[in-house]
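After the C-alpha cells below, expect a handful of questions from me.
Every protein chain of the complex appears in place save one, which is left out.
Chain nomenclature is as follows: A and B, assigned in order of appearance, with residue numbering initiated at 1 for each chain independently.
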Amino acid sequence: MKSTFMHDIAIDNLKALFNQLENEKQYQPDWLFHLRSRAFENFLIHKFPTKKDETYKYTSLEPHFSGKLTYLSQTKCSNINIDEVFKCDVPSLDTHLIILVNGWYYASSQQELLHETSDGLIYGSLREVTNKKPELIKPYFAQSSRTINNFLDDLNLSFMQDGLFVYIPPQARLEKPIQVINLVVADEAVQIYPRHLIISESSHLTQILFCDHSLNISPFVMNGTMEIYLKDNAKLSFYRMQNAHNHSIQLTNNYITQSHQSEFKSVYVTLHGGVVRNNIFVQINGEEAKNSMYGLWLADKNQHIDYFTHVNHNKPASESNQFFKGILDDEATGIFSGKIFVAKDAQKTNAYQSNKNLIISQNAKVRSKPQLEIYADDVKCSHGSATGKLDDDAMFYLRSRGISHKESCQLLMFAFASDITNQIDIDPLKEEIETLVDKRLRGELSRCNRCSISCT
Amino acid sequence: MNSEDIIQNLTQSDYKYGFTTNIETETFPKGINEDIIRRLSEIKGEPSFMLEWRLKAFEYWKQMEMPTWAHLKIPPIDYQEIIYYAAPKKNKAPESLDDIDPELKKTFDKLGIPLEEQKQLSGVAVDAVMDSVSIKTTFKETLANLGIIFCSMSEAIREHPDLVKKYLGSVVPYTDNFFAALNSAVFSDGSFVYIPKGVRCPMELSTYFRINAKNTGQFERTLIIADEDSYVSYLEGCTAPMRDEHQLHAAVVELIALKNAEIKYSTVQNWYPGDKNGKGGIYNFVTKRGICKEENSKISWTQVETGSAITWKYPSCILKGDNSIGEFYSVAVTNNYQQADTGTKMIHIGKNTRSRIVSKGISAGYSQNSYRGLVKIMKNADNARNFTQCDSMLLSDKCGAHTFPYIEIDNPTAIAEHEATTSRIGEDQIFYCNQRGISTEDAVGLIVNGYAREVLNQLPMEFAVEAQKLLQITLENSVG
Partner (left out) sequence: MLTIKNLKAQINGKPILKGINLEIKAGEVHAIMGPNGSGKSTLAAVLAGRDYVEITSGEVLFMGQNLLDLAPEERARMGIFLGFQYPVEIPGVSMVSFMRTAVNEIRKYRNLPPLNSSDFLKYMREKKELVEIDTQLTHRSVNEGFSGGEKKKNEIFQMAMLEPKLAILDETDSGLDIDALRIVANGVNKLKSPDNAYLVITHYQRLLDYIIPDVVHVLYDGRIVKSAGKELALELEEKGYDWIKREYQKI
C-alpha cells in the first residue's frame, strides 16, 4: 500500500509541475511544446518502472522523486556569482568553459549565450538555439532519445531546462576541448533537468568534457539527457567525471548515433554520488563506424552506482568496445548491465564488452549483466565478466618486496583503475583524475576544484 | 556442394522417432479442474496427503499467470484444451514382461530401449514412461539388493510415502513458478530414486519418456535422493510422434544430495521439434533443480537439447552445504523455427562452494537460441568460486544467438568469472579440412562435435556416442 501511495505522490508532484510550467509558457515554441506534452503523456502511460522491469531490475528510482523537490527558475540561478563559489583549477587545462548552474546556462552577457566561429562552428546554450535557430536543431532534437522507451528521457524532455549545444560543420576544427561544469548549488532539495545536443560533421577530433559537481550538501535529483550525432567520418571524444556529493541522485541518458566511418570514444569516471544511473544508448547506423566506451566507478558507504549500456549494430563492419570497472567498498552496490545487439544484416560486426569488479568489503554488492543478442552469423562478439578480490599472488609478491598490506592493496586497486583512466587522452585531465582516483582509493577527500564543501 | 547447401541438408533431415503407436488409450476428458485432479489421485491410489497437496497447488496455479520474460515467442496455450491423463489401457498392473502389450514392447524396441533386461545395454536400468504412466522398470531386483529404490513415482507414493512426503516439493515447491504449480497439481508419473547411505549405484539409471497420445500434456515428476556418501548417475531420454499440434511437456525434477553424495543427471532431449516450417512440436517447459543440502556434496547436470519446438528450462543447483559443487554442461541445438531459452542457476550459500557452467549453443535455420543463467553468491559463501563459459555458434544468417547472464555477488572473497563468445564455422576451418581430404559435411560434423566436446565428454559413455550422432542428425545437411 505504501508504495502505491508514494507512487501517486511522485506522479502528482510531476503533474503539478508540468501544469505550472505550461502556464508559465516555459514551453514555447509550439513544436517544442508538442514534443514535451507527448513525452509527459508517455510517462503517464508507463509511469515509473518496477523491479519487474528488466531494465531497472536492480535500481528503483521512484522513491527519489517522491520527496519535495524544488524546480528552480532561471532567474533564481542567474543571481549566483560563479567566481565566488567555483573555479576549475585543473592545472594547464585550457578549455572553452561553459557553466551550467542548476541546469541553467550561465552567461554574464547575451553574447556569451552562443559562440560562432568563422568556419561555421557554433556552440553555446541549447535553449538559445531553440529560440534563435530552430532549423538547425529540429532534425536532431529528441530524435534518437524518443526511439527507445525510457521514462527518464520522458521526464527530461518534459521538464528540460537548458544545456550545451554544439554544432561542428564539415572541416571545422575545435582547437581546444569544450568543458562543461555542471554545478548544483542550492540550499534546498531540487530537481534539475539539463539537456544537451551535439552534432559533428567534422573529421577533426572534437573533445568534450563534462564535470558534475555540487557545491553544498542539499540533496538533488539531476536527470540529464544528451544526444550526440556523429555524421560520416566525424570524430568525437567525450569525458564525464561525476563527483557530486553522496546525497545526490545523478541520472544521465546518453544517446549516441553514429554514421559511416565515424569514431566515438567516451570515458566515464564516477567518484561520488548517492545514486548514479548512467544510461548509454549507442546506435551504429553506418558501416565501419567505431565506438569505444570506458567506465570506472569507485563506490563506498551506501553509494549505488548503476551503469546501463546498449550498443546496437545496425550496419555491417562496425566495431564496438566496452570496458567497465568498479571498485566497491563498505555497503556500496555496483551494477553493470550492458547489451551488444547485432541486427540481422550487420555482418562483420566486431563487438566486445568487459565488466570487472573488485569487492573489498564484507557488505558490498555487485550485479553484472553482460548480454549478447546476435542476429547475424559472420560476426565476432564476445563478453567477459569477472568479479572478485585482489589477486592473492600479486598481493604476496608486493608484500614480499617489503610493501605494506595497505599500500599493496592501494597499488593493485590503482592499477585496476588505470585501465580506464589511461584512456583519457587529455593529459592534464588524466593526471588530475588519476590523482583524484588515488586519493579516493586512499579514503582521502577527493575534492577537485575549490569546492566549498567536501564530497563525502 | 557449398556450405549453405550442407547446412540445409543437415538441418532438414527427418525426425526418426516420429511414428505413432496404435494402442488403446484410456484418457481423461480435456481440461483441468478439481474433479480431474481428484480422479487422477484416485486412479493412482494415492494417500490423502498427495491429493491435498495437489489441490493446494491447483488453487495456487489458478491465481498465476504464465510468465513472459523469456526470449521466446509462445503462442497462447489453452489449458482447458489439454488432456491431462492418458495411459495405455490395461486390465491390471503388469506383473511380468509378458503382461505388457506387445505393441508397447515393439514401440520401445523401435526406440532402441528394449524392455527385456537381457537385451539391454548392460549397466543401464530403465524406467520406461509412455504418456502419463510408467510401463516397466528394469533391473529393479538387482538394485533392490543394494537397498536402492528405483521405481515409478506412482509406486513410490504408494510404497514409500515417508520419503516422498519428506522430499517432494522440498527443492521445487509448487509455489515456485507457473509450470511447477501446474505440474504439482496434475503430474501423473515419473521416476523415483533413493540411494541409501554409502552405496555407489553400480549401473546407470535411466528413464525414457515417450509421448504418444494426441492432445495430451505430459507432466512427469522425478525425485532423486542420494543419501550420505552415495553416488548415482541418472539419464533421461525422450521422444514424441510427429503431430501437427503443439503438445505441452511440463516436468519437474528434484535432486537432493546429502553429505558427501554425488548425483550426475544427464539428459538427451529429443522431443519432436516440429516440421521445417515450425508446425507442431513439443513445448518443453521444465523445472529442474537440485540441492547440495549438506557438505561435500555434488550435483552435475549435463544436457544435450536437440528437440522440442520450444525449450524453456534452467537445471539449477542450490549449493547449501559447505564445499559443495554444482556443474552444468549444456549443448543446445536449435534448427528451423525452434526456440530455446535455457541455462542454469547456481546459488552459492555454503562456504567454499564451487560451480562451473559450460554452455554451447548452436543455432541454425530460423531458430532462436538463448543462454540465460544466474550466478548468485550469497553473503556467507566465503571463497565461493564460479566459472562460466558460454559459447554460441551461428550456422545461418537468419537465426539468432543470445546470452543473458546475471551475476550477483555479495561476498568479497568470492570469485565469479564469465566468458562468452559468438562465432560461426570459418570458411578457413572448412577449407583446411577439405584440403586434408575431408568432405565439407564431415568437416562440419567434426567441427561442431569438437565445439561441443567438453559437454559430450560429460555424458555416460553409453550415451555419448548416441548424443554425438544426434547432434549430427539434428544438424545434418544444415551446417556449414
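Annotations
Note that in this section contacts are C-beta pairs under 8 Å (C-beta built on N, C-alpha and C of every residue); 3 or more make two chains touch, one makes a residue touch a chain.
Keep in mind that this is a model prediction, so the values were computed, not measured.
Touch, as defined at the top, links the missing chain to these shown chains in the whole complex: A. Contact with the omitted chain, checked across A:244, A:293 or A:412, is made by A:412. When the whole complex is considered, the residue among A:30, A:135 or A:393 that touches the unshown chain is A:393.
In the full complex, chain A contacts the hidden chain through residues 391, 393-394, 396-405, 407-408, 411-412, 414-416, 418-419.
Operating definition for what follows: only the chains that are shown with their structure count from here on.
Note on chain placement: the centre of chain A and the centre of chain B lie 45 Å apart, centres being C-alpha means.
The touching residues of chain A, counted against chain B in their complex, run 54, 344, 347, 357, 359-389. Of all the residues in chain B, the ones that touch chain A in their complex are 69, 71, 379, 392, 394-424.
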